[in-house]
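Below you'll find the structure I mean.
For this view, one protein chain was removed and the others were kept in their places.
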Amino acid sequence: MSTIDSGESATLTATDTVLSVENLAVDFPSGDGVVHAVRGVSYELRPGEVLGIVGESGSGKSVTSMAVMGLLPKTAGISGSVKFRGRELLGLTDKEMTRVRGKKIAMIFQDPMTSLNPVYKIGYQLAEAVLAHHDISKEQARKRAVELLEMVNIPQPDKRVDQFPHEFSGGMRQRVVIAIAMANDPDVIIADEPTTALDVTVQAQVLESLRAAQRETGAAMVLITHDLGVVAGQADRVLVMYAGKPVEIGSVEDIYYNPRMPYTLGLLGSLPRLDKRDQSRLTPIQGSPPSLVNLPPGCPFTPRCPLAQEVCQTTEPELEQVAAGGFGLRGHMSACHFKELVAQRDPADLFAATAQDADLPDVFGKNDRVLERDQEPTGRQVAEDDFGSDEEDR
Amino acid sequence: MHDLPGENAQTTGNLTPSAGSVEREFTVQARTQFQLILRRFLQHKLAVISVFVLLAVILLAFVGGPLWHYSYTDITPDNSVSPSGTHPFGTDNLGYDEFARVLRGTQRSLEIAFTVAILATVIGTIWGAVAGFYRGFADSLMMRFVDLVLTIPILAAGALLSHHFQSAGWWALALVIAGLSWPAVSRIVRGQTLSLREKEYVEAARAMGAKDGRIIFRHILPNIMGQVIVVVTILVALAILTESSLSYLGFGVQAPDTSLGALISQAQTALQGGQWWLFYFPGIFIILICLSVNFIGDGLRDAFDPSQQRVRA
Partner (left out) sequence: MLAFAVRRLLVSIPVFILSTFLVFLLVTWGADPLGQLKAKNPPPSQAEINALANTLYINHSLPARYGHWFSQLFFHGNWGPSIQPGISIGQLLSTSLTLTARLVILAMIIAVILAIVAGVISATRQYSKTDYTITLIGFLFLSLPVFWFAILLKQLVVNMNNSLNWYWLSTYGANTPGLTGWSAFSDALGHLILPTIVLAMSSYASWSRFQRSSMLDVLGSDYMRLARAKGLSRSRVMIRHGLRTALIPLTTQVALDTAAILGGAVLTENVFGWQGMGTMLVNGINSGDFNVILAWLTVSAIIVILFNLIADLLYGVLDPRIRHA
């Protein structure tokens, strides 16, 4: 595998837990009061498993991971438990955490354009990651750096290793960041929105590099994203977060084919799909996520939920077993008083198509008419010679 | 109160969240931009105190001075007395009442400083905004000129020119200092303009047919106002220091008029003779004015751009 001896103690079996988060809560002081960014997150990660954490901006997914890494500012109030291979991480001194970071748990951040220091060469930044945890010579570190670049498919790695970040494109930079993450064969890689800042075509390359990283290191991965498409392709299990709390957790199949929480259903409904032929309009979830400063009692999704009732306004539902799933945090759980009602429902049943654009010009005929597959729009046909031919010189 | 759709909702289009339910969770007050800035400024205790201090000094100089029963040209029979009831700041060896002199000096210095700040800011802002907005050749030319002026130390050029304009009065001095201070302002404004002109709302304004002048004055300048105001405060402090330095060297405000710098210059030998009051009071006034202006500038900078306030929020 690598030229570096990881010197690890006992190897984990497939049923051990490599990372266990229990009731993690994070508070931030702010000008308007205390922001409860994370309100009780729990999950378990097995070796080699990929957990996708999905949620809107502000749902607390990034803060959760920063708390695991111990990278939150001192003013943050953290409670709960984070155990890596049975060892409690919260409460460790920063010095002790530096031995965990980059070696046992590695992290990849969102914006590749700013993640790398512009004044140091790529090779230097890669070697630095290795030299931080291994006592080897500079030449060996450099060799490892070239190796890593090769693993993430950077062409001409021996030349590129001496270049600066601004000579790399965004996708390449993100792959370098991935290479840095896997430099020391970590047991867990946390990828915080690794493809959000990139074009779709570049996303594929980066995700491929992420897969390669996981393969090479055998690491478990926490993949944080708001892109359900990314999760579907990469994850084994999914955790859906809303307003700082998990609202549903289960295997990819459970979540995508048998969602038991209206929010999850709504998320799936707002995904454009090419394979469903009778859907013409997306059914987004109306409204916005709530403020995390003064959450009223009850389920935070209530104002936007089509199934909301009295009880939803008074009591916040706990994560509970879904009837047809596995057991506990390894099974399928959902936080909804009416999880049974969500079963086997189509998003379009519960969420309305967007009615906001009622004044669209009549290009497609009546604006709320569902088009049959073979129908042509009744508006003006676009003629070929409107745009000129392709042979024109520029 | 709407009926929340229950189990029987089968049709589409039946979903409207009850009107009040989204708002019930918005506990953050909606505030205007100005209110936000004011609120952030008020959190800066030193800046708020400095506002009062500065106002007190201004009042003292402009109102207290004329009201005081000694004028700065009055020669009293008391020579070289230390501070007392009749002469709170003492007198000098010719019998001038130091309190009246300091107040007069403060008034003069403040007049010059504010004139310089406003003049230099106006010229510098227009110059920088035009250069940054039009870029290209005009920008190169204008900024080369700025670079040129900046190669000359302000004190040296100020000394030379004010020596020439000695008889013309304090406004000539203000003009000289302003004429040498505006280039620094133009650099800052140009930088800001360069980044703002790429914003979409400028493009949008152009697409709607707005003329250049309108874009500069209505879209760009209001958005750099924050930075410009901070620069104004810095300029006031700088102007006071420059003017008093020039007056100290003998090039600034001339007798019989006085300024804080001139007073200090005259106090040098007196200090050696033990007449500390002639030296300390003018100095303290300069320090007070500059300190409060600097704190206010700092508070304003934090108020307009809180991005440097790390995790307090």
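Labels for the chains are A and B, by order of writing; each one numbers its residues from 1.
In this text, a residue touches a chain if its C-beta (ideal position, glycine included) is under 8 Å from a C-beta of that chain, and two chains touch if they have at least 3 such contacts.
As the structure is a computational prediction, the values presented were derived from the model and not from experiment.
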Of A:132, A:252 or A:341, the one touching the omitted chain in the full complex: A:132
Among B:113, B:161, B:202 or B:253, residue touching the chain not depicted: B:161
Residue among A:28, A:43, A:84 or A:109 that touches the chain left out of view: A:109
Sites on chain B contacted by the missing partner chain, in the whole complex: 144, 147-157, 159-161, 163-164, 237, 241, 244-245, 248-251, 261, 264-265, 268, 271-272, 279, 283, 286-287, 289-291, 294-295, 298, 308, 310, 312
Residues belonging to chain A that touch the chain removed from view: 69, 71, 94-95, 98-103, 106-107, 109, 111, 114-119, 128-129, 132-133, 164, 166-167, 177, 180, 184
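Rule of thumb we're sticking to: only the chains that are shown with their structure count from here on.
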Centroid distance [mean C-alpha coordinates] between chain B and chain A, Å: 48
